[in-house]
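A single protein chain has been omitted from the complex, and every remaining protein chain is retained in its original position.
Lettered A and B in written order, each chain numbered from 1.
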Amino acid sequence: MSQATDSLPPLTERFTVLGWLRKNLFNTWPNSLLSVLAILFVYWAGKGLLTWIFTVAEWNVVAVNLRLFMIGQYPADQAWRLWIGMYFLAFLIGNSLAIWAPHSRAWTISLFVLPILLAILPFSPIVRLEILGFSLLGAIGWFLGRSQLSGLRRIVVIGWIIFLPVFVLLIHGLTGENGSMPVVRTNVWGGLLLTFLLTVSGIFFSFPLGVLLALGRRSNLPIVRWFSIGYIELVRGVPLITILFMAQLMLPLFLPANITVDRVLRAMVGIIMFSAAYLAENVRGGLQAIPKGQFEAAHALGFGGAQTMLFIILPQALRLVIPILVGQFISLFKDTSLVAIVGLFDLLGIAKTVLAQPEFLGLQREVYAFISLIYWILSYVMSYLSQRLEVTLGVGQR
Amino acid sequence: MNRETTTGTSVPFYRDERILQVLGQIAFVLGVFLFGYFIFHNMLVGLQKQGMTLGVSFLKGTSGFDIGETLVEYSRNATYLRAYLVGLLNTLLLSALGIVFATVFGVILGVARLSTNLLINRLAAFYLEVIRNLSLLVFLIFWYLGVFLKLPRVKQAIIWPGSIFLTNRGVGIPWGVPSGTFPTYRWILFLGLILTVGLGLVLNARGKRTGRPPMTLLWMLVTFFAVAVVGWLILPESPLMLELPYVKGLNLAGGKILSPEFMALLSGLVLYTAAFIGEVVRAGIQSVSRGQIEAARALGLNGFQTMRLVVFPQALRVIIPPLTSQYLNLTKNSSLAVAVGFPDVFYVSNTIINQSGRAVEMITLVMLTYLTFSLVTSFFMNWYNQKIKLVER
Partner (left out) sequence: MSQSDEPIIICRDVNKWYGNFHALKGINMEVRKGEVIVIFGPSGSGKSTFIRTINRLEEHQKGQIIVDGIELTHDVRNIEAIRMETGMVFQQFNLFPHLTVLQNIALAPIQVRKWDKEKAEETARQLLERVGIPEQADKFPGQLSGGQQQRVAIARAMAMEPKILLFDEPTSALDPEMIKEVLDVMIGLAKSGMTMLVVTHEMGFARAVADRMFFFDYGQIVESGKPEEIFNNPREDRTKLFLSQILTH
């Protein structure tokens, strides 16, 4: 008499914490030893760290000097201009998200939640409201983007292109002393503001330069090719700090004597030159991945060289390397800290100003730990968001 | 071979595709040349105004400054060139030590990241994630100002087992002082080295002949170690006398005193670079597909042999190129010594610029130095890639 046998449930062990520990952490002698050492180490390091953070450290220095960290010695009464720039940015981001990545939850949540979290920090109440304004503008931009008005895309793209010049204009100012937007000299631009400016302008200008270099690297004209190779290999072979020093010390020499170059501008040029070389190599990788058939099809259809690049090749190549490029831009953000060595007062450089105040002498640990934390958080958040964006847009694959 | 197209019509040159290409290059060269000339001319004029001309003969001038840590003889009466050499040696020392320690720590991290022990695995992952998002410079400055300079004063030094003194004036470790027999010992070691290399060649040849490669590296290490130990013991007096650090007044003395600058820079670079090396190692090991291990075990190779003969060679192929790239990064990052005050080649160059005003020459020299490091590394990598290329259709 045969009968169909039902599938039997598997034999299960009773799950206990002790059992799991025994199986995973203490199953062999070496493993057990390692586990014990690891636990001891975590306890020792954790205890020390937490004790310091919560009892010994004097976080007052951070709370009192928040404005210095954020915008350096930029005059407080002119800070409204920075807010306008930031609101413009929030508006653009909101719009862009709604148009191109409407389903990306991580980004949309960040746009609204992050500023709220930021407002928890001990800023003054007015500043807190201004921070929340960022979310508001982002929301306005987002809803506008969702409305699918015709021609909106074009406006947003133009908005992004003019963002940097407009922002610089806002920071720098137009008029004389008594006008509505007096000029603020670059030597008081500082803190996170300066870091932001250096990063954004670095990305903005190194991108076209890097693409040109990548194209030159692959050119059929030998002289163009050798020049591109030379530039790329030279810049990639030396540390960033040497390029920054070259920009600081030698740029004034390269220009006619009556032109003085602003120090912030010199640092920007150095960063742009550096970033362009690395970008060129990354874009070249993307170009190499495009099959020859694409070029042939374009030529057969009558496209000239420039048109082929613009409509067929570059869109595909850039799409392939966007993840790598984003990683490079995050590194660029961290590399801007080197301008502190050439005497600019970016987020890292402003530490000296903070520590020079008599009531905050000797608090290096707190100040530099705080600065490290800001860099770390921003870098982590940017990495995470870019990963989410990759998934949504499906980039990195053909 | 170029054969001319025999056509009836002649092509106007401004539309001829071949001419256009040449014209394009000529225009480009002219543009670059004009730009370069413009820059150069301005530079010469500017320098003239300051009463200087370009040249490297100034390097023979007296430096006039002290350097805190030197590997060779140096005083403030030495030439600029000598000062540069001191800086260069410091960079090489720092990079070499950094590479060694970072590799060791990096391999440990990479293996830990793949461990089945969840605690170890997660700890390694946590470490890697933290380091990846740090800004190296900020980290170095924090490490220097916030940790090494905040160590207790010499009188209240932290003393670790093995006579390691941690103070804010430096870290003191036991060190060997050469005695009278040290020169003889050096010769013994040299002979040992020759013996080891010879052994290595013999073993390699035998491996090729018999098809069973012996553990050459291991044998070489054992031999060298044996020679070192035996040589030490047979000498009447120990070639190196152990000297322990101790407190002398307000300072440390004896043994070897490592400056806070050096320690901060070295440890910071090692901790940072090891994380990236760990990722490279992990990726390399994971790149060897499971099927390889299964096939090897199915053939009867045991665990150790599988590792040595199948997994490692393939993993190494994937690891070496990014690994050398990380080594190069460490060497370039060592230039951040200027932020903590360690006299590496860049720091010294900076001082030379301040003293002599020769910015153009020195920056060019420094860039050429680092460029040499990069090119040497590139050549090595290309050679290595060619050598180990898997032969494919």
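Assume contacts are C-beta pairs under 8 Å (C-beta built on N, C-alpha and C of every residue); 3 or more make two chains touch, one makes a residue touch a chain.
What you see is a predicted model; the values in this text were computed from it and never measured.
Enquirer: Just one of A:P122, A:G304, A:G343 or A:G362 touches the chain that is missing; which is it?
Expert: Once the missing chain is taken into account, the touching residue is A:G304.
Enquirer: Quick one: which of A:S32, A:S104, A:Q316 or A:S383 touches the chain that's been left out?
Expert: Only one listed residue reaches the unshown chain, and that is A:Q316.
Enquirer: Give me the chain B residues in contact with the hidden chain, please.
Expert: 1-9, 11-12, 15-20
Enquirer: Kindly note down the residues of chain A that lie in touch with the hidden chain.
Expert: Here the touching residues of chain A are 291, 293-294, 296-297, 299-304, 307, 311-312, 315-316, 319, 398.
Convention: only the chains that are shown with their structure count from here on.
Enquirer: So, what's the distance in Å between the C-alpha centres of chain B and chain A?
Expert: 28
Enquirer: For chain A, which residues count as touching chain B in their complex?
Expert: Touch residues, chain A against chain B: 24-25, 31, 34-35, 38-39, 42, 220-224, 227, 233-234, 236-239, 241-242, 245-246, 249-250, 252-257, 334-335, 337-338, 340-341, 348, 351, 364-365, 368-369, 371-372, 375-376, 379-380, 383.
Enquirer: Please give the residue numbers of chain B that touch chain A in the complex, ascending.
Expert: 21, 24-25, 28-29, 32, 39, 42-43, 45-47, 49, 116-120, 123, 130, 133-139, 141-142, 145-147, 149-150, 332-333, 335-336, 338-339, 346, 350, 353, 359-360, 363, 366-367, 370-371, 373-375
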